[in-house]
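As you look at this complex, bear in mind that one protein chain is not there, while each of the others sits in place.
We just call them A and B in the order they show up, numbering each chain from 1.
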Amino acid sequence: MTPAVQIALQNAVNGLLIGGTYATVGLGMSLVWGVLNVINIAHGAFVMLGAYTTYWLFTLYGIDPFATLPIAGGVLFVLGYGLQRVVVNQVIRASFLITFLLTFGFDLLITNGALAVWTADVRAVTTPYSGRALHLGPVIVPAVRLMTLGVALLVALLLHLLMSRTRLGSAIRATASDQDAARLQGIPIGHVYAITFAIALATAGIAGGLAGMSFPIYPAMGANFTFIGFVVCVLGGLGSVAGALIGGLIFGLLTTYAAGWLGPNYDYIVAFSALILVLLVRPAGLFGRAARFRG
Amino acid sequence: MTGRDAGASRRLVPQGGEAGGLAVAAGALVVALLLPGILNTYYVRIITGIFLFGILASAWNLIGGYTGYPDFGGAAFIGIGAYTTGILMVRAHLPFPAALPAGCVLAATAAVAMGALLLRLRGHYFAIATLGFMLVLRQITSNLEITGGGSGMNLPPASDFKVFYYWMLAGLVLAVLAGFALPRTRAGYAIAAIRENQDAAQVLGIEPLPFKILAYAANAFLFAAAGGIYAYWLTFIDPPTVFNIDFTVQAVVMAIFGGPGTVLGPVAGAVILKSLDVTLTNVSLFLHNVFFGALVCALVIFAPRGLAELFQARPGRGRAEALGASIREALQENRV
Partner (left out) sequence: MVRSKSRVLIALAAVVVMGALGVTAGALHGEEILKLGAPLAATGADAREGALAKQGYDLWADAVNARGGIKAGPHTYKVQIVYYDDQSKAQTSAELTDRLITQDHVAFLLGPYGSPATFADAGIAEKYKMPMVDSNGAAAKIFGQGYKYTFGISSPAADYAAAMLQCAVSQSPRPATVAIITADDLFSLEVANGAKDWADRNGMRVVYFQKYPVNANDLSAPLTAIKAAGADIIIESGHLQESLVAMRQAQSLEVNAKFFGFTVGPTTPDFVKALGPAAEYVFASSQWTPDVKYNGPLFGSTRQYAQAFTKRYGFEPDYHAANGSAGGLALQLAIQNAGSIDRQKVRDALAALDVVTFYGRIKFNDKGYNSYKPMVTVQIQHGKVVTVWPANVAAAKAMYPTPVWTARK
């Protein structure tokens, strides 16, 4: 195997693995955006909260980071439900830009609140197995990243089953496609919205826990992830679980190959150019339905 | 019938308020011209910053508020303006008043070219695509020699801070005039129709793309002006400083908060939010952003339509609004 092929394979592995984290970040945002038509600027901040939850549980109580994921998800689920019912519901019928403003305020609050409480110290979750890797021939597959991808697939599967096989899922989809008809059918819209937001934030929390195992943890880390979430959502198509998953993997591959072939300082050029191309050819993203833009 | 009459009587009120709004604006302009003589440099700097955001918010309003296309990548044009001005001043030894318009024209041209592609997208997708455009430009800039790459570039220093103040003020006046004039032109009616319902407008024979491009290019021109002046002010620019999404986010917040679709709303938003930001920074070193975030949330919940309600003047909306209303009526009559 020539070195060039080896590098290409390694980059493929690296790209897919990091794509798993990206996909998990995008899942929640896609749900909120596709169903509630809310652009959540603060999504990255919630990811950050998930990362810190995992960090504190691991550091203070020694719980294995993977085991903290359901807890991180649970904490953010509750937070999401509360926030939606109390705050976001007020603006749910308002224009897309008003919700943008609100989530912008959330982002400021949460990021700077975290900075005030936890300081700017950079932290990390380092377990005994943090450095382990599988060797598949000449290619190295870091263990933590591989498990992250596994969790990402699992979460995507669960979400898909939720949306397609459960009553709650039907209620969510009905509300997304026609709010008024759903209400006429007796679906409690407020509750459905809140559950949707809660689920989305729970996935953000899990994404954060996963991110915390691979990336440095600090209060401002969310901004990166919000960007990534946007791209993954748009690339894959809003409201589509498969879309977010594939969008994340593709974005991971694109940036890794761009960094490998041209240099790390070309990663956005390649990735976003590809994004714009995709949108021009398929304006609703790879898997999205035709754009439903309100006004 | 009844709708038309109601529209007619509505038109009278805005006109009365319109004159009031103009008087306020003129008065403010006179005051602004005199301020640098009275206040010390610290306040002059702050106010220049407010003017900067006033330009951005008003310019964004043209594409985001009037046309309904939320542009998240405006910083791309700030960067084009900043770097073009810088490069022409440093390499071609042009004086600032010559370099700045060149940057603006280049940005507008880029907007026409990119707009032809991007403005075919709608809503959220347009937003992300424009953001992508900005990030691509940023990385391209940091990979080029002529821009100094990631190390940035130095512009020649100016003699006196007041230079920036007056240039920014001029830019602001231009931006407000653009916001005032656009709805009153034929293009303005088309743009309002596109905002209300693009498909219906198309059915009625309005070809949307050229008008959208016009708004987008105007927006780009003004953003580049702000960028060029800002570069001269900062003296040192690098890609992350000028191709920075913070500019766009703040401009959007100010425009929405002040009232999108109004002429002076975005400026009011810029004045109030920037002043609040400065005041809060002085109150608490650490918590000012927290306060600011809480404030924004509270304002959104309790005053979702922004400050526009405080401004009776909604100039230019009279005729465009009527057009939109009649389109809606036409559609409703055809619907079963």
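Everything that follows uses one rule, which is that contacts are C-beta pairs under 8 Å (C-beta built on N, C-alpha and C of every residue); 3 or more make two chains touch, one makes a residue touch a chain.
All values reported here derive from a predicted model rather than from experimental measurement.
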Option touching the unshown chain, where A:90, A:130, A:170 or A:273 are the choices: A:130
Identified contact with the non-displayed chain, of A:92, A:115, A:153 or A:280: A:115
Listed residues B:81, B:152, B:183 or B:227, member touching the removed chain: B:152
Interface with the unshown chain - residue positions in subunit A: 3, 6-7, 10-11, 14, 18, 112, 115, 119-124, 126, 130-133, 140, 142-145, 214-216, 218, 220, 224, 255-257, 259-260, 263-265, 267-268
Interface with the undisplayed chain - residues on subunit B: 40-42, 45-46, 49, 139, 142, 149-152, 154, 157, 234-236, 238-241, 281, 285-286, 288-289
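Just so it is clear, only the chains that are shown with their structure count from here on.
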Contact footprint of subunit B on subunit A as seen in their complex: 33, 39, 41, 87, 90-91, 94, 96-98, 100-102, 104-113, 115-116, 227, 230-231, 233-234, 238, 265-269, 272-273, 275-276, 279-280, 283-285, 291, 293-295
Footprint of subunit A on subunit B - complex, ascending: 64, 68, 70, 117-118, 120-125, 127-129, 131-133, 135-136, 138-140, 142-143, 150, 195-197, 249, 252-253, 256-257, 260, 286-287, 289-290, 292-297, 300-301, 304
